[in-house]
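Only one protein chain is missing from this complex, and each of the others stays in its spot.
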Amino acid sequence: MLNAFLEALLFQAGYNTALVAIGAALLGIAAGGGGSFLFLRKRALVSDAVAHATLPGIGLAFMIMVALGGDGRNLPGLLLGSALSAMLGLIAVEWITRNTRLAEDAAIGAVLSVFFGFGVVLLTIIQTMTRGYQAGLESFLLGSTAGMLYQDAVVIAIGGSLAVAFVLLLRRPMTLVSFDAEFAATSGINVARMDLVMMGLVMAVTVIGLKLVGLILIVAMLIIPPVTARLWSERTEHVVFIAGGLGGLAGYLGAAFSASAPDLPTGPIIVLISFTLFAISLLLAPGRGVLAAFLRHKRFQIRVHRRQGLLALARGEVILEPLTRRVLRRERLIRRDGVATEKGRAAAAKAVRDESRWALARQLYQDETVYSRYDGLTPIETVLTRDEIADIDRRLGPPAPVM
Amino acid sequence: MSEVALELASNEGKAVAKPLPADSPLLIQELTVAYGEKPAVFSVDASIQPQSMTAIVGPNGAGKSTLLKAVLGIVPRLSGKVLVFGEPIENVMQRVAYVPQRASVDWDFPTRVIDVVLMGLYRELGLLRLVRRAHRERALACLDRVGMADFADRQIGQLSGGQQQRVFLARALAQNADLYLLDEPFAGVDAATERAIIDVLKALRGEKRTVVCVHHDLATVSDYFSNVLLINIRKIAEGPVATTFTAENLQKTYGGRLATAHIDQLKLPVA
Partner (left out) sequence: MGAEFVQLSLTPILIGILAAIACALPGNFLILRRQALIGDAISHVVLPGIVVAFIVTGTITTWPMLIGAAGAAVVAVIIIEAIRRVGRIEPGAAMGVVFTALFAAGVLLLEQTDTSGVHLDVEHALYGNLESLIWFSAEGWGSLLDPQALAGLPPELFRMAAAAFIIGVLTIIFWRPLKISTFDEGFAGAVGVPTTIFSLGLVIAAAVAAVAAFDAVGSIIVIAMFICPPAAARLMTNRLEIQVLWSIVFATLSAIIGYVLAGYGPLWIGRDHAVSAAGMIATVSGIILALACLFAPHRARIGAPKEG
């Protein structure tokens, strides 16, 4: 199996597999990039409604194509139908949110379940139709499990490239809108139209991805990579590019992996690879990762207790809080009985001097920066320049001698 | 202890040995609360006097709401201790009433004015006891005290901001507590509501209860309150309004944000 996986990775497993892998990678890039805008605009789950709303369109398109004498298998036709009903679903979400007291989450949930339910009704009608080639419609739910038709692979590859080109072309205005809609409006961007374009992109990705990952899981490709990227970067452009990269990687690895063995459906595999990347990031990312946050919180708590303890020492108070005692003990600032050591007295005097510096600074510099940072932990050096501090020290007199 | 340190400590105006008034309705010791990496409240000590009316005053973002929430245990404390009537607050919840900031709830919630006031009786009613006429009448009496008895059956979303605030106060009255904690009850209300609310609060004090109010209007502090707690992340000062609500202390609390001219207008005693 490892061998098969490597072959698929290196495009040695046949023309179709290679095409699908490339298509999945392109789709992943477009979904990650496009999904970033949606995510940054705090509307990630709208894509879930859009995706589920494709189902009745697929059913109706099939029925119409059969009624017109075809076998209903024409992929572009089915995708056109799915796009139209997705658009209808999107309009319904917006209409409900705007015109009733229901919030967007209820609107999304209602649209996705009702459209999906109606789609299922249509599918059961289709199953009993005597004409048409209905096998394969089910694959729109969870994507195709085994090999894909050449024609479908081509559609995915071409659609994926177009979507990527689209993201690259429109990334500037979309970044602006998703970062700060008001500012974007003042710089001459039509925000409403950009929102529409963003949704168009989401719809395109959904429709192209239907055959590969299916409508239930396609939202994962739109949501997971952007959220992962967000853990690594605070800058919008970076989020878009990282998300595209992660999406592309997950798509490519997933398609190759799923081609290497039976029983490995492409959609779930892509989603799980994507989620694995996410889980690793959540654990390890420097700013927003679990590990970093935990360590930071511990360090922070110790800083607070250390500082409060030193100030209490300086005031000659007995320290009762166990954690404060432990922190001071560990640094040998107090003895076992709670009395300050030499080192502790020095540190306390320094803390007190810092406090006096702050107190004086607040008299001298009566502006917001100084006032809002008087939180007991901010070192004064990060707020005032060296000469300003020197000036304060001059006014305070010589530093406290340490006994 | 280093002499200099001691001297500096007394410069800060703090007593060396801390008294522990056990009868204080609310005693806060070294309370620190942080959201993420920045303390919103740092090492605050305060001792609210029995049967006083205390204003918590400070600029926006000074941690006033956070202080109340930490007292109630709604946000976690990073360090420090809170005693209510000499006990941890969990033991004396039934003696405390809290009026949150008005913006903190969904006013589109499907419920009537009287239902909101009845929520104040939750501790008495528990899970299953039926709401009897006596309960309803008590709730109506509380609404009457804030001048809202005629609005009992309105949907809460139909009320004006001032009326919503009165309903919150009526709910707190229904709790029949000994310590009232209010977060900016006068924010964005009309003059008539302000009058109605302050009358109720003063009456509470007359009934030997203690009122603590986050308050933003410096011009009315002297009229409304007996005590004041000035904070800006740290505690700046605490005490009777007459001696504590001074131009100097306000300057220390607000810094340059409060123009000296404006402080002068308040006609405060100069320490």
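By letter and in written order, the chains are A and B; residue numbering begins at 1 in each of them.
We take it that a contact is a pair of C-beta atoms (placed from the backbone, for glycine too) under 8 Å apart; a residue touches a chain by one contact, two chains touch by 3 or more.
Here the structure is a predicted model, which is why all the values come from computation and not from measurement.
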Practice prompt. Could you tell me which shown chains are touched by the chain that is not displayed?
Written response: A, B
Practice prompt. Quick one: say which of A:Ala86, A:Ala184, A:Ile223 or A:Ala312 touches the chain that got left out.
Written response: A:Ile223
Worksheet item: From the list A:Gly247, A:Pro268, A:Gly309 or A:Gly376, which touches the chain that is not on show?
Response: A:Pro268
Discussion item. Can you say which of A:Leu6, A:Ile64, A:Ile91 or A:Val121 touches the chain missing from this structure?
Written reply: A:Val121
Item to complete: Would you write out the residues of chain B that touch the absent chain, in ascending order?
Response: 69, 72-74, 93-94, 96-98, 100, 103-112, 115-116, 119-120, 122-123, 125-128, 155-158, 171, 175
Worksheet, complete the sentence: Where chain A meets the left-out chain, the residues are 39, 42-45, 47-48, 96, 99-103, 105-106, 108-110, 112-121, 123-125, 128, 138, 141-142, 145, 216-217, 219-220, 223-224, 226-227, 230-231, 263-265, 267-269, 271-272, 274-275, 278, 282, 285, 288-290, 293
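In this section, only the chains that are shown with their structure count from here on.
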Worksheet item: Hey, which residues of chain A end up touching chain B in the complex?
Response: 101, 296, 300-301, 304-305, 307-308, 311-317, 321, 323-324, 340, 345, 348-349, 352-353, 355-356, 359, 362-363, 366-368, 370-372, 374-377, 400-403
Worksheet item: Along chain B, where are the residues that touch chain A in the complex?
Response: 1-6, 8-9, 11-12, 14, 16-18, 30, 32, 34, 37-39, 42-43, 59, 61, 78-81, 108, 232-234, 251-252, 254-257
